[in-house]
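Every protein chain of the complex appears in place save one, which is left out.
Right, chain A next:
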Amino acid sequence: MTTVPTFSRGRAPGEPPPAEPPRAPEPPRRRSPLAKREGRVAYLFLAPWFVGMVLITIGPILASLYLSFTEYSLLQPPEWLGLDNYRRMLEDERLHTALRVTFTYVLVSVPLQLALALALAFFLDRGVRGLAVYRSIYYLPSLLGGSVAIAILWRQIFGTEGLINQLLGLVGIEGQGWVSHPDHALSTLIVLNVWTFGAPMVIFLAGLRQIPAMYYEAADVDGAGGFTKFWRITVPLLTPIIFFNLVLQIIGSFQTFTQAFIVSGGTGGPADSTLFYTLYTYQRGFGSFEMGYASALAWVLLVIIAGFTAVNFLAAKRWVHYGD
């Protein structure tokens, strides 16, 4: 039996034949040589991933950390600045605006989006005929929402003579240019993010299916209403999924770029009101080729996102219930 695995092992073309003769006199320890071989095969399977990890991911992360301490315009070699880039951030007014814009966007649009997703998932869950159709329709904007085409549509809809103002005009309300007004431009992008509530809704629906019907039946016996059932059964049992969606959406929303770029024509305007953090980083890096400063900005973004995620995980201990 001990020799069967070593002899019958299939060999991929080009693979060197196993060194059989020296192994023959060995005591019958089966695992070790096989395990060693399995390890080699595994590294072969992982080879593309290793290369990508080093060249495309980890390498650039470290390089970007180094560049963040330098001044670098691509033309001359990087010049060491120490902490100057980070000091500069403290006084960079546009950066502060970008932080304000991005935090407002994340803190307003993510809760709204998730609340809508949860409400509709609850509404759709039990016994609605045509669930699949509704689910698809509500999900469609999530697929399209990040595209340039939809950002173009948004620019028209919320323009001075756009669709929203036409509709407002029908009921006799005088509209205004939403994307062109500093007070409202960001709101249009928040609306766009809320509009893509379908993806978290689908995740909620999958989670709702895991809740045993007997809880609701027991609540029915006790005479609980729909709202009570939602607050006392659905929400507590769904907290792991809510948490999952929250983490995911926060991380994603911090990286919003395309919509702001298209709606503002790449400027972040009007008056920097849609100057998202990523857009500002792009302007510094690829607009004025301040690669060192852009790297510092990117690293701060990474720290902010990691910080938010860490806080989320810490806070989760207080409100997320995992089943016993």
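Please note the rule applied: contacts are C-beta pairs under 8 Å (C-beta built on N, C-alpha and C of every residue); 3 or more make two chains touch, one makes a residue touch a chain; residues count from 1.
Heads up, the rule we're going with is that contacts and distances are computed from a predicted model.
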Hidden chain of the complex, named as in its UniProt record, picked from "MucB/RseB N-terminal domain-containing protein", "Sugar ABC transporter permease", "Capsular polysaccharide transport system ATP-binding protein" or "NADH-quinone oxidoreductase subunit H": "Sugar ABC transporter permease"
Among A:Val108, A:Ala219 or A:Leu302, the residue in touch with the chain that has been omitted: A:Leu302
Of A:Phe123, A:Trp231 or A:Phe313, the one touching the omitted chain in the full complex: A:Phe123
Selected residue (touches chain absent from view) among A:Leu112, A:Ile211 or A:Leu248: A:Leu248
Absent-chain interface as seen on chain A, which is shown: 4-5, 8-12, 15, 35, 38-39, 41-43, 45-46, 48-49, 51-53, 55-61, 63-64, 67, 74, 120, 123-124, 128-130, 132, 134-150, 152-153, 155-157, 159, 161-163, 166-167, 170, 195-196, 199, 202-203, 205-206, 244-245, 248, 251-252, 254-255, 257-258, 261-262, 265-266, 278, 281-282, 285-286, 291, 294-295, 298-299, 301-302, 305, 309
